[in-house]
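Below, a portion of the complex is reproduced, with chain positions unchanged.
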């Protein structure tokens, strides 16, 4: 495809030679002749010198470059559309594989593709155009909307309720028992986890992520929630619309996140917390108290991110600070540690 | 069921109208007419005003409430019994599914339910009344006691030994190879992991949790140990009776936990440590030294929890402290940083 053609399709400004041929979208580190790439993150600006790609997507105000460029307010978004244009999908075998075990009482909508050895339990209802890979296990009485995508080794436990346009990646477990115990009679009593899980439309669940069922009621992920790989959502949590959690983060029981919350990787939340809409939580933070809407926090225990940065800067100066206090004490003839007060 | 009837069954004091009908156990945030709920955690006290539930379970000394209440020393425990009373279990299909691959040399006790496509290897012995979901893989020479519950996509590797009343959640891997390597000949030599794993009676293993086999000897989880989801137990570890580890915690090789140890989420233990009975470890702690019995610790590296709280409080005041030291130096005419001593 000629670059000029691409510019027209993507409604971008073209600078330089529009006649070059573009065969592929490539990352900037390895882009060569025939490739188009992009720079949005300033860290990658340094790759522009000597770039062997045939074209690059840049912000409108980025400096001129020797190679042809497309200009767009969001180069990453435009690049992602180029990726889609050149993508050759691996075909998903259509139809229901003869080895798929589908209960007689299950109802599957039209257009479903169901892979080898998948198991669909009694009373399950699935909407139209499901794409279920081999080795997916759906326990009884689960309901699922249209256009489900479930990859190999997904488990959906009994009575989970799933909306439309949901994507479940390999190894994800939806509806495992919550971790509920009480000491009793010299041992430990297991508390029945009788609730369920609700995943609303457009939820996406990463590989090997686990979402536990509630003890009573539901663990709820509202429309558009995205969980990365190896995230843990405990029983009774609720995550509101379009919140996103990066990999290896975990919520303890009954914690609630508002809408459009952004959670970095390896963050931990104590139980019974409430986090307001659009809060942002830096990677590796630890939350032990609730948060109002709109804040940005970091650290464990987490505090306002600017304060956290000052604390970190202060920590780096602690050895120096100790020396300075020692000098002052020496200067004043104050020796030894004072009494606790 | 009438509330008075419930009070009698559960041996609780009834206050208020015992004739109300209870249909369901529900969480306090969503309890409505026909529901019974409970308050144990003081955070939830605020929900009592305007609660639309038909009844609530409270501690004996909690204030009077307008709606009928049951009074119990442990409201959570009593609530869990109500949950059991109202629970309608999803039936587990009885018998051995014709597609289950059971080796001719395997011995399975009476009363087993084994789901579609599960694979049970040579020489495996399983006790009575096993409930094995579809897609469970048990490698050869595994021994398992009575009443196993194993959910979809569980893997039990060769020669693992499991007691009775053990529950394995989806995606759990028991007996994977320990992470043992040595640099050798310009590359890395893999060390054979020839040992096994022992799970004693009443152990419960969370979804996608991994317990590695020992290099030699056994990785051991003693009676009643409970691991939440995504916990990692490395080769050669030993966890004593009734210890509980919350989600995403990890033990490095050969670390030993005593009895009734409580470990919060996302805690990490270095290798070759020993933790005494009834130690409690706050979430996100990092343990690099052994701990005596009975302590409560927090932080990374972990210290006594009270000390850790003072350290955190001190850290929050670090920017202020720097300003105060600067003022003192200015007052005394001491400029610049002192020499390192």
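Per-chain residue numbering starts at 1, and chain names A and B are given in the order in which the chains are listed.
Rule of thumb we're sticking to: a contact is a pair of C-beta atoms (placed from the backbone, for glycine too) under 8 Å apart; a residue touches a chain by one contact, two chains touch by 3 or more.
Remember, it's a predicted structure, so these values are computed and weren't measured experimentally.
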- Taking the 2 visible copies as a start, how many copies are in the full assembly? 3
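In this text, only the chains that are shown with their structure count from here on.
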- Query: Which whole number of Å gives the spacing of the CA centres of chain A and chain B?
  - Reply: 24
- Taking the complex as given, what residues does chain A use to touch chain B? 101, 117, 119, 122, 135, 137, 139-141, 153, 155, 157-159, 171, 173, 176-177, 179-182, 184, 187-192, 194-195, 208, 210, 212, 214-217, 230, 232, 234, 236, 248, 250, 252, 254, 266, 268, 270, 272, 286, 288, 300-301, 303, 307, 310-311, 313-315, 317-318, 320-321, 323-328, 331-332
- Query: Given the complex with chain A, which residues does chain B contribute to the contact?
  - Reply: 24-27, 29-30, 41, 43-44, 74, 76-77, 80, 83-84, 86-87, 90-91, 93, 99, 115-117, 133-135, 151-153, 167, 169-171, 202, 204, 206-208, 224, 226, 228-230, 242, 244, 246-248, 265-266, 283-284, 312, 315-316, 318-319, 321-322, 325, 328-329, 332, 334, 337-338, 340-341
